[in-house]
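Left out: one protein chain. Kept in place: all the others.
Chains here go by letter, A and B, matching the order in which they are written, and residues are numbered from 1 within each.
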Amino acid sequence: MSLTSPAERPPTATGPAGDVGGPARVGTRRAGPTRRRQGPLWLMTPGGALLLVVVVVPFVLALWMSVTDLDQYTLRQWAGAPFLGLGNYVEAFTSGPLLHSVWLSVAFSVLTTVLTLPLGIAAAFAAHDRFRGRGLVRSVFLIPYVLPTFVVGTVWRIALGPDGAVNTVLGSVGIDGGNWLIGGRTFWTLVLVDTWAAWPFVYLLCLAGLQSIGREVHEAVAVDGASWWQKTVHIVLPSLRGPLLLAVIIATLHHLNNFTLPFVLFGSPAPDEVNVLPIAIYSTSFQTFRFGLAAAMSVASLVLVLIPLLFYLRAVRLDTGLEKGAQA
Amino acid sequence: MSARKLVAVAGALTVAVSLAACGGGSSGGGGGGHAGQTLQVYLSRQASYPNEQQQWMQHVKDEFTKKTGASVEFETYSSATEEQQKIQTSVVSGQGPDIYEIGTTFTPTAYSSGAFLKLGDEQWNAVGGRDRFVPSTLAMSGPDEADQIAVPFSSLPFVLVYNTQMFTAAGIGGPPSTWDELVADAKKLTHGDTFGLAMDYKDPFSPWKYVWMFAQQYGNPLVQGTTARIDDPTVARAYDAYFGFLTEDRIVNPDAANWASADATANFASGKSAMFAMTSASVIPTLAKSPVANSYAFAPMPTVPPGESALPAGGVPATTIVSGQNLVVASYSTQQDLALQYVELVTSEAEQQHFSEVFGVLPTNAAAADAIASGKAQYAPVLEAGKQAKPTPFTGAWSEIQLGLTNITVQSLAGLSAGSVPPDQVQRQLADLQKTAQAAVDKAAAAR
Partner (left out) sequence: MTAAGRRRPAVDATAILPPGLRRGVIVVLVLLVLAPCAYILVASLMPDLEVASGTVVPSSVTLENWVAIWTTVPLAQGLTTSVVVCGVVAVVSALLAVTTAYVLVRFTFVGRVTFLRALVGLQSVPGTLLLLPLFVVYASAPAYLGVTVVGTTWGLMITYLTFALPFATWVMVTYIRGMPVELEEAGLLDGLSRVGVLRRIVLPLSAPGLIVAAIFSFLLGWNDVLFASVLTQPKTRTAAVVLQAFGASQEGGALPLYGQVMSSAVVCAVPVVILYLIFQRYLVGGLTGGLK
């Protein structure tokens, strides 16, 4: 880590960099063909500072809380809560619902992501093409996503009740809808409702990705006379790789942390079939007031999720962008 | 004018004297002694009466300013989640509202946090004295008389509501006095798609109250000293009876496995159920607008548990928990004297009567309660139930036990809907809950 000369600083700097900028770290890593070693790193300071204050510091505090016996009795003097070491973690793994909840959460998130992908891609393809009323269709596609999760949950809970609108409609075609909100089917209710609400996320990312495919690429394909399927598989989807991988990761993580939807649909305590992590943690934290234990559960689940995530990131090489640079 | 000022000065003096140790910031100055100060009050939202609550807040603001010269700022919460998060964050950071309105069953947890002002004799005198209140409502103020934090603000006893017209048509004289009698009556009242009893099995707050009630009547307080008694056979028996209304006695609509309190109320309101237990006076506005508007009455729930013809030895004739809202003053508050003056104001006879008339809850102020009772015959059985209310165990472990008892019902809903709940499933869950409950009770005992 060495400092660059002040001359590297852009003379026309307009950002809030004046006093904080300047020192820029120089990398020793391999550089892509077009990468500069010295860059205006100060441009990252506002974002970095925000992340530090709003995410990193609270996260460290949360880590501390997870190794203390923070509960209703010690909350007032939280800094002095008895140190437990890994006690909370041991309790979470041995006697809590943690492992069951992790499994449920992962299954739910992955399933939902898998279901939203084809919907989002198909929607993006359809909305990409030019046709009359395209703007309207694009907006309609966004509606499930712009409805606050709370509203989505409430509406579906009302509609999925035993005498709700869904069973009324099913009944009119001779199907007995049964129970959506209690018992074994609740897991699938959660998956379906979240799929309904979340597919526009994939759609929007995918649509933006499509915009970056140049007209001349399309024209070249048209001249080649490839079928739409060949074009999709060989040209369009590969160029959407970045946005789609990003969508998959972010969507999965969002489902994983979705508290509002299961909470509104099923409440807490939830049926065992939908006792997903956020619900289990909420219950530990706000219904039995074991804040330290809840923090430990959060951290443990975070680690359980992060490990496969990092392997995935390495495997898909989404983050380095080196191979992409080489292709360009 | 001068009389009012005198009262205000007297009030201010009382508080000043009682809080001399705290070195309160107020120094004489009569009614305007607290001018410029703002008291923050956090209270529950009255969902059924949004406009009335706005008016009530304005009214209290005016009265409070008249009394002390200070102003009040209200903030409302509409869910337990919101309330918990607010309290938690305020307690941790030592800043937030001066006064909280909290439920009676949450009061033990609040007490165990040590984050709220303990009420000694001086503080009680500042809010008008313990004698001001209906005695049973004080039962959830603290673990014992020497350690109290909560001032009762409103009372909402749980009762039975029944359809008088259907009772008359079936030739039933009056509300049942034992649970077996209730089941027998309900069987007479069940035919076609009309059922004898509406139940709210899916309610997040109701199920544990049945289990607590039956266990009490069988003679098991659930927590005795430092021992949790969840694995006692009486608890399993309580669940048996509770689920049995639907699965064995068939006096409950099978859809009730999906019903929360509001759904059961709606069902009763549409005349499809003859009775609905574990409800409160808060359903009056709904029923008043319904087809049963002129054919319903309240009654205390039966005090003899299912399967018994008289109260068993050691049994407690409990029907309703001590239910309602308490007021607590944050110990981080820098204007506790002012906060107590607020509490004094809103628990006074006039304000209690006004509050009760507007929102349909019962006063905790004894004089106001008497006044209400003489005015409305409808309220008499509810008030009676309230006077007989029994407290839930005052331990920091209670939240966990309450949640565990509810959870057993939640996990049984599917079976309930299908017509039978496997008894071994309940047994297994009770055994698990016994362990967590005992651990929580031990923890509470260690923290005392």
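Methods note: a contact is a pair of C-beta atoms (placed from the backbone, for glycine too) under 8 Å apart; a residue touches a chain by one contact, two chains touch by 3 or more.
From a predicted model like this one, the values you see are computed outputs, not experimental measurements.
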| item | value |
| --- | --- |
| Residue touching the undisplayed chain, where the options are A:L86, A:I175 or A:L310 | A:L310 |
| Which of B:G174, B:P233 or B:P285 contacts the chain that the document leaves out | B:P285 |
| Sole residue of B:A266, B:V358 or B:A445 that reaches the chain not shown, by the stated touch rule | B:A266 |
| Touch with the omitted chain, as defined above, among A:L111, A:L265 or A:V299 | A:V299 |
| Residue numbers in subunit B that touch the chain omitted from display | 45, 47-48, 50-51, 74-79, 81-82, 85-86, 88-89, 92-95, 204, 260-263, 265-266, 269-270, 282-283, 285-286 |
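Keep this in mind: only the chains that are shown with their structure count from here on.
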| item | value |
| --- | --- |
| Residue ranges of subunit A touching subunit B (in the complex, touch as defined) | 71-73, 75-76, 78, 161-163, 179, 181-184, 263, 267-272, 282-283, 286-289, 291 |
| Residue ranges of subunit B in contact with subunit A within the complex | 80-81, 84-85, 88, 91-92, 109, 112-115, 202, 204, 255, 257-258, 331, 396, 399-400, 403, 406-407, 410-411, 413-414, 417-418, 440, 443-444, 447 |
